[in-house]
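All protein chains but one are shown at their positions in the complex.
Naming follows writing order (A and B), and every chain is counted from residue 1.
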Amino acid sequence: MDLILHLLVDGICTGARYAILGMGFALIFNTQRMFDLSFGGVYTWSGFALWILATQLGLGISFASGIALIFCFLLSYGVQRVYMSRLRKRSGSAVSVMLGSMAIMMMMEAITAIFWGGEIRAGRIGDAGIYKWGTIQISDIKFYTLLAAIAIFLSFRYLFMKTPLGVNARAIASNPLLSRVVGLETEKIIIFTTCFGSTIIGLDAILVCADTGVYPAIGFQSMLIAFMAVILGGIGSFEGAFIGGLLIGFMRTVAVLQFPTLWQELVLFAILFLIIAFRPNGLLGIKDWKSEV
Amino acid sequence: MDYLLHILIIVLINIILVVSFNILLGFTGIFALCHAAFYGVGAYTVALLMKSGGFSFFPAMICAVGITVCCSLLIAIPGLRVHWDYMVIFAFSFQMIVYHVMMNWMELTRGPQGIPGIPPASVFGFEFESKPSFLFLCLVLCSAVVYFVRRIETSSFGLVLKGIKDDEVAVKSIGKNVTLHKIVAFAVAAGLAAVAGSLIAVYISYISPGYFDLHMSVFVVIALIFGGVGRIPGAVLGTLVLTALPELLRFIPYLPSTILGGTRDLIYATILVFFMLYRPQGLMGKARQ
Partner (left out) sequence: MAGILEGKGIDKTFGGLQALNQVDVSIAQGKITGLIGPNGAGKTTLFNVLSGFLKPDRGQVTFKNTDITDKAPQAIVNQGIARSWQGLRLFGNLTVLENIMMSIPRGEKESSISTLLTPWSRNKEKTERALQIARLVNIGDRVHYAVRELSYAEQKLVAVARLLATGAEVLLLDEPTSGLDEKTVNQVIAPLLRELISQSGKTICLVEHSIKLVFHMCDYVFCLNEGRIVACGNPLELRQDEKLQRAFFYGA
């Protein structure tokens, strides 16, 4: 019984992390309708930023986190303005955007690897606070992650529906051509929502860095998870990404128990493969997001 | 001199990879990040057949091609039931799945330890043991592959592939079966990648999963884009430059190996970043509208 409870809690915590990743990417993808993966590089750099600020420069963890978050937003903005925006204008094809954003991510991770090598940096920053309920105990960071996930989910329902930015973003998502016709500055809105989404994802980077540490390839791996969460949850659905992330987190936790460690990854990819093959719209995705003729 | 031969051999094998990938990305416009997986399946098949099954080189290679083609059908067929953009995801997950199978299926592949002691290639009793002789074998096979792909490019089939890259719906409206064409393109590209795999297996005589991972698939993409997507001479040039480049890095004094890997990746990534934005047609491609 204890084991199951522990499993449940672990699964929820991991799921919360993945849900954050999924929601961030859903925000980016739903507006752009293309796979802009540059947030992977931003993720790595944000994590390392926290590491540098907190351990190398000795700033307090909360302060460092705040700065790292701002850094994340600005970095994402820089990447979009300097590169992705131009790429989208130059050649709007899905392949170009995917390749170009992948290239940016690779570049950022390579730079990190050159300066700081491939080992894991930081690990627990500051003392571990622990929250207890009965036999359940989770670390403070995991608790914050849980709170963050729920907060983001709830606030987004509001933001997407009520604020002008949210409405515009949804307009662009459903009909980019028409949006431009009625005067919406699509590119600006895309940049802003992408930065927002990347910052949400960056929040996870900061949490992870403070908890277990960062390494250059972490951005790529988080990108994969964000990606899978959105696919599983359903393309076009923000709520779906939340649920998708939770489910994948759960599955991962269970997989640890059932399968030998090494097979876990394979299970995830096999699931991705099967979902796309049999239910490409995921759980809650909108149908017909690609029209033929 | 020995080192130069080594580089040439690797270049020739990589050319086979990149030129065969050109069929998918260059001709048909399919961005499939799984070419290293085909490469790996081919290599492992040859390794196992030759080492444990006592096969000689060419029969092993033919089997490798056959098995890799079957694998490609695993992606192509479901990938074509859904909208083709999803193909990208299929191909990518296939790459990851194959990599993890290679890493974890201990009984078959010995996991991360890989398969050592692959016998050298021999044809009709002649062993291609020495570097010059193996270079000759590579040259022959590489030329054959390039010629084969060129024939495909100029054939009616090739024309349809190029049409698919441009406008799939239009291709349907002239009576061609887009799905079938894509499946065949995948099969051919995969089969040729297996040829490359066969060569690398008998050359290095020891293969491990790390060589056939996503990193390698990305390398193939970068080499193609750099050289010129869609153009065979471009594919050759791009491969030549990108394979030789990191070797030159080795000659920089005092460069620790940890930085070497990162630097190489940085160069590749920067090339891709630059080319995607400023010269998407690559070095030798024609500018598209």
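In this text, a contact is a pair of C-beta atoms (placed from the backbone, for glycine too) under 8 Å apart; a residue touches a chain by one contact, two chains touch by 3 or more.
Since we're looking at a predicted model, the values are computed, not measured.
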Contact partner of the left-out chain, one of B:L4, B:C70 or B:V169: B:V169
Omitted-chain contact residue, chosen from B:V160, B:V236 or B:I271: B:V160
Hidden-chain contact residue, picked from the options B:S52, B:S130, B:S143 or B:N177: B:N177
Touching residues (missing chain, whole complex) on chain B: 148, 151-152, 154-160, 162-163, 166-167, 169-178, 184, 288-289
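Keep in mind that, in the parts below, only the chains that are shown with their structure count from here on.
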Centroid spacing, where centroids are CA-atom means, of chain A and chain B in whole angstrom: 31
Complex contact set, residues of chain B against chain A: 29, 31, 78-79, 81-83, 85-86, 88-90, 93-94, 96-97, 100-101, 103-104, 111, 169, 218, 221, 225, 258-259, 261-263, 265-266, 268-270, 272-273, 276-277, 280
List of chain A residues in touch with chain B within their complex: 35, 83, 86-87, 90-91, 94-96, 98-100, 102-104, 106-107, 109-111, 113-114, 117-118, 216, 231, 260, 262-263, 265-266, 269-270, 272-273, 276-277, 280, 290, 292-293
